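Dropping the structure in here first, questions after.
All protein chains but one are shown at their positions in the complex.
Moving on to chain A:
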Amino acid sequence: MCGIAGRILAAPGRVGADLVDLMDAQEHRGADSTGFAIYGLPRETGYVLRGMGFDKSRQGADLDAFEAVLKEHGADFLSDPKILTDENRHYCFRMEISDPTDLQAWVRDADELTDRIEIQSCGRSLEIIKDIGGAEGVSEKHGVRDMIGTHGLGHARLATESSVLPNASHPFWARPFSDVAIVHNGQITDYFTWRDKLTRMGYRFLTENDSELIAVWVSDQMKAGLTMEQALKKSITSIDGVFTYMIATPGGIGFAKDRFAMKPLVVVNRNGDLAAATEEQAVRRVMTEECDVINYDGPSLTGIWGVGNRSLAA
């Protein structure tokens, strides 16, 4: 059991605060880790990176190695990296970098460092914040309530298939594609079969979390040229298990549900002002006026909600 949420604002605003509320209302579904994917106002050039290093005592050496790879790819920090540490062994970072010559090539090389330091999101507007702990705790540590943006995702994790580790929290970035994130509620039963197949194709898995598979699988489909809508539909017959997952891009949020209709999704959509969550009581935290909820309870459902008063849910 996990809890997921999506939020699209009618106009850029305090999307971080709403996502914290959505996840706080679902903390009972999984309190071991919480994460957020927030789409801020997009920058024209350069990327924001979010991620973590696993041993804060090696922070200096990690960042030097990271910077060296960045420079090899013709990019540099645009500002000093912001580092967040607490009593935990891992540390979290936020960096602003200029454009590498070839983003995918740089991500591939930077991923050589993932036993020490790991990029967890890369985007013109996407920032993924994830950590161990509940919604309010993670929010307080990372200042999520103050984050401004257009839309985003949230996740509360109850680890059922792999360990509780800070980097095994959701959302997952669909590396190496900038600005794509997923959250997932469910279990992928053919995880190892798919993981094997994708690893042999050269994809890198950084955790043992089955949800990471969806992010990597979607990356592969995007590489093959599928649109989000096509990838969502294809996932229902390609990936085995029970799931509701949401995928976000700068253009909006899509969702897919498994063919057994095992995991819920509740949505309030008021002309593009949209809140989606696993549980109705969560959407009612942010949609406080009486409103109609849509229960996407059926099997094999997909849909895409656009940002900016565009609604294409099917």
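Simple rule for what comes next: a residue touches a chain if its C-beta (ideal position, glycine included) is under 8 Å from a C-beta of that chain, and two chains touch if they have at least 3 such contacts; residues count from 1.
FYI, contacts and distances are computed from a predicted model.
You can't see one chain of this complex, but its UniProt record names it "Glutamate synthase alpha subunit C-terminal domain-containing protein", from the set "Cytochrome c oxidase subunit 1", "Glutamate synthase alpha subunit C-terminal domain-containing protein", "ABC transporter permease" or "Serine/threonine protein kinase". Within the full complex, the residue among A:A65, A:L226, A:V242 or A:V293 touching the omitted chain is A:V293. For the chain left out of this panel, the touching residue among A:L103, A:V242 or A:A261 is A:A261. From the options A:R7, A:H73, A:H151 or A:R284, the residue with contact to the unseen chain in the full assembly is A:R284. Interface residues of chain A facing the missing partner chain: 259, 261, 264, 279-281, 284, 290, 293, 295, 297-299.
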